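Only one structure is covered here, and it is reproduced in the block below.
Only a single protein chain was left out; the remaining protein chains are all shown in position.
Chain lettering (A and B) follows the sequence in which the chains are written, and residue indices restart at 1 in each chain.
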Amino acid sequence: MSAPALIARGVDKRFGSLVVAKDIEITLPQGVRYALIGPNGAGKTTLINLMTGMLRPDAGGIFLGDEEITRLEPDARVKRGLVRTFQINTLFARLNALESVALAVCERRGIAGQWWKPLPAYRDAVDEAYDILASLMLANDCYRMTRELAYGQQRLLEIALALATKPKVLLLDEPAAGVPRDESTELFSAIANLSQDITVLFIEHDMNLVFRFASRIIVMVGGHILVEGTPQEISADPRVREVYLGGVHHG
Amino acid sequence: MTAASATPTAPHVYLEAQTRWRVFEIVFWLATLVPLVVFPSYLVLASQIAITALFALSLDLILGYAGIVSLGHAAFFGFGAYTAGLIAKAGWGEPLSGLVIAAIASGLLGYLASFIISRFRHLALIMITLGLGLLLAEAANSASWLTGGADGLQGIKMWRLLGYFTFDLYGYAAYTYSLVTLFLVFLVARRLIQSPFGLSLRGIRENAVRMPAIGAPSRAHIRKIYTISAAMAGIAGALLAQTTETVSLEALGFPRSADVLVILILGGAGHLYGGLIGAIIYMIARDQLSGLNPQYWYFWIGLLLIAVVTFLPNGILGGLAQLASRWRGAS
Partner (left out) sequence: MMMSVFGVLFDGFAYGMLLFLLSVGLSVTLGMMNFVNLAHCSFAMIGGYVTVTLMSQAGWPFFATLPLAFLVAALVSIVLERLLYRRLYRATELDQSLLTIGIVFVSIAAAAYIYGTVQQPVQLPSYLRGSFHVMGLTLGVYRLFLIGISLMITLILIGALEYTRFGAQVRAAVDNQRMARGLGINVDRAFAISFALGSGLAGLGGALAVEIVGLDPAFALTYLVYVLIVVSVGGLGSIAGSFAAATLLGISDMAGKYYFPELGAFLIYLVMVGLLMWRPAGLFGRR
């Protein structure tokens, strides 16, 4: 068996007296689909920030495959295949969809520093960007500015940007956040169609998504991991039900 | 024509259409030849405009495209001016080589400064650019043995350009020299903006947080464009030194940094032509109103700034672009 795709070992983080992560142990085997759930404020997005390098842990380590990446800058981690999407759309407002994805493709291909030839001269990169958008049903609107796209399309663009980096491990932060039921089909199929080579960890409050896609669920509360198990085990676990009695608001 | 057509344009076709020379661009550059024929008495002013336009273009690259707010860009303008002036004063009055050396020197200074600049954002960045600009101006003031201090550099004597043209009071050589330099640098800037690198700069401007998340080395990109911009500003400064055969401290000072900022904002940042348009309007206005007490000039500039920011935040070109898209949408 090959090394796990991503490991977080003994990760701690606090802001003053506020503990946001305590002794986090997570192992993601290759190609799995795991869900990370928990009430608001449990520290789920913080954990993603710690894994991707936007925050430095006070203790513990992050490992991608065989390599320890705890000291690496965020963009270096992306180059090694660890990619995330954002819970709140973090897009390039005045670039159109094609330009946005093309930018990500160019960065991945290492040609974003080239300043002598115009962008269309890099036909392969441009076509690749277009194909990614097409796979997410965004091809018809690819020349529209990001800020003019519908909210659901913007969520898809979030994923498109991540896919353009050819991730090995993909951390999706509430991909369905704010997307109304009738617009979420494309989103669901986008996630379903993710290649089996990609290891996925997604944060979600939408239990439909969680039970449909996740093979294993990790529950986080107050900065530490409460329990981890299959969907059947988790839904039967009394501690989890107690945590959720306080009310996670489903869309 | 709505966006719901049957087959959308192929991506590379669309992008190629974006890079084509527009009609107004060709008209613009042809129009720059007009002063040579129709307004020969204004050629000195025209070359000043060309120099200022080049300086504004250099600021546009970092401000309009990469989103770096600098209150101290005159540092590179002045550094280029003093370099070119000192080379000539030392006896080497050949213009073109002096220009190249000034560009390299300013670029080098920009490269060094970029290591600091690229690490900061928001208010700290504004403050640091202001501080670095003030530092250089103070240093130039103190080092009067080198810079001539408040009296400026004296004794600059330029040789003939290409062995033939002299910089005389008629201004033909000066304007042609400045205009050609402006155009060549503009071509470089235009290519840069339309390249993948230009796209990454706009990415930094639009969402600096997203960039590392797609694997972009933002700091390296910023260092690169800052260096290029500094070299361009240095070229503008060198042009000033060579065509007027003087250099003074005001080439480095805060008022010059503030002026070029006003010019760029007036014309509209991020449109490549904004600095050029702004320079034309600003310099012509200043020339026409030159009888005015400098105090009052700044009164009107202040009001203009307030008006532009409140009513036309994207400058003239931005406002025109909005009008154009609304017109296109309606038809």
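Everything below uses one rule, namely that a residue touches a chain if its C-beta (ideal position, glycine included) is under 8 Å from a C-beta of that chain, and two chains touch if they have at least 3 such contacts.
What you are looking at is a predicted structure, and each value in this text was computed from that prediction instead of being measured.
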Touch partners, limited to displayed chains, of the chain removed from view: B
Residue among B:188, B:220, B:284 or B:301 touching the omitted chain: B:301
Omitted-chain contact residue, chosen from B:135, B:150, B:209 or B:289: B:135
Interface with the unshown chain - residue positions in chain B: 63, 69, 71, 116, 119-120, 122-124, 126-128, 130-132, 134-135, 138-139, 141-142, 254, 258, 261-262, 265, 295-296, 298-299, 301-306, 308-310, 313
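Methods note: only the chains that are shown with their structure count from here on.
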Whole-Å separation of chain centres (CA-atom averages), chain A against chain B: 41
Footprint of chain A on chain B - complex, ascending: 3-4, 8-9, 11-12, 14-16, 19, 191-192, 194-200, 202-203, 206-207, 209-218, 220-221, 224
Residue ranges of chain A touching chain B (in the complex, touch as defined): 52, 73-75, 78-79, 83-84, 86, 90-95, 98-100, 102-104, 106-108, 111-120, 122-123, 125-127, 129-130, 139-144, 161-162, 164-165
